[in-house]
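One chain of protein is taken out of this complex; the other chains stay put.
Take a look at subunit A:
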Amino acid sequence: MWRYFIRKFNLLVITIFLLSLLSFSLLHLMPGLPLDALNPDGSLSLAEQRRLVEHYALEQGFWQQYAQYISNIFNGNWGTSRIDQIPIFDQMVSSFMSTLQLAVSAMALAMFIGVPLGIISAYYHGSWFDRTVTSMSLIGQSIPVFWWALMLILLLALGLQWFPLSGRIGLLYDIPEVSHILLIDIALADDEYQRAALWSAVRHIILPTLAISVIPMTALIQITRASLIDISEKNYIQAARAKGLSRYQVLWRHALPNYFSSFIRHVGALTNPLLTTTMVVEYIFDWPGAGRWLIHSLVAQDVPAIQACMLTISVFVICISIITDLLAAWSNPKERNQSHG
């Protein structure tokens, strides 16, 4: 297991190195000189340009620039955004945390609904319930996310007016950002409208969560169903039945534990589509997250912000996929003692 862990860790380090190289090269890959990329409309004064050249070590060689870039990242000195002159690091932390809240709540919803549905339809596979769930998940999988999000807005926000249109909390509430996690911040805020703020935050998160969770949910339904049907045809399940265990006991003690490691792997693999979907949905719901910020920065050609977003999101995805890989390997005794995997 330790050797496996070290191999995976090496992979992580190498991938992050390559990603940082890519993100760093973005400045040079833009058309024109790097300084032009930082100053596309030529509005900066000479002194400001000097400062940028110094900050990015633009007068030195490629690798010195890269070293400077890395040391800037580790010092938390990520530059300032061209759009609103806010330090990128602060903006990144707060927007990424808010993206994470949305993504995690959508994934949790997907798991809480998708996995049980998958289990039930595998358990009664071939029944009308299974057929309904399978066809519904097929429909869910083929719905474009932006359309689905707009439909939710049209029906539930504009039509029935159950939920607010956009944002993540009512404009009336002023919650100081401490932990960057909204619910904790509300709990920490010593406000007489705490309850109302909490309610408002919950109402705001429901629609985007529903919009995002469709894709991981349908994927989890299908994966769970297929894996469990596959497992239930394995010999050891037959043997467990021959022991006289009930179907429920067989499912609970043998089928589900065997499904666990592939479940973890699939959750890891779903991180990437999950974050992509979250970005689109953030833009539609005007959720102040990393995705919306990235899209705005792309439009405004704000290279430092694009670099920061890209690096943060991709490093996050890689970390999650490696962590889930390790968890999956650890939960399977056959892989636990192998150094290759």
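Simple rule for what comes next: a residue touches a chain if its C-beta (ideal position, glycine included) is under 8 Å from a C-beta of that chain, and two chains touch if they have at least 3 such contacts; residues count from 1.
Convention: contacts and distances are computed from a predicted model.
Student: Would you mind picking the UniProt name of the chain not drawn here, from "ATP-binding cassette domain-containing protein", "Twin-arginine translocation signal domain-containing protein", "Cu2+-exporting ATPase" or "Carbon-monoxide dehydrogenase medium subunit"?
Tutor: The chain we cannot see is recorded in UniProt as "ATP-binding cassette domain-containing protein".
Student: So which of A:L160, A:A242 or A:V299 would be touching the chain we can't see?
Tutor: Touches the omitted chain: A:A242.
Student: Can you tell me which of A:G61, A:P176 or A:P333 touches the chain that was removed from the display?
Tutor: With A:G61, A:P176 or A:P333 as choices, the missing chain is touched by A:P333.
Student: Could you tell me which of A:R82, A:R168, A:H254 or A:R292 touches the chain that is not displayed?
Tutor: Candidates A:R82, A:R168, A:H254 or A:R292; residue touching the omitted chain: A:H254.
Student: Write the list of subunit A residues that the hidden chain touches.
Tutor: Residue positions of subunit A that touch the missing chain: 234-236, 238-247, 253-254, 257-258, 261, 331-334.
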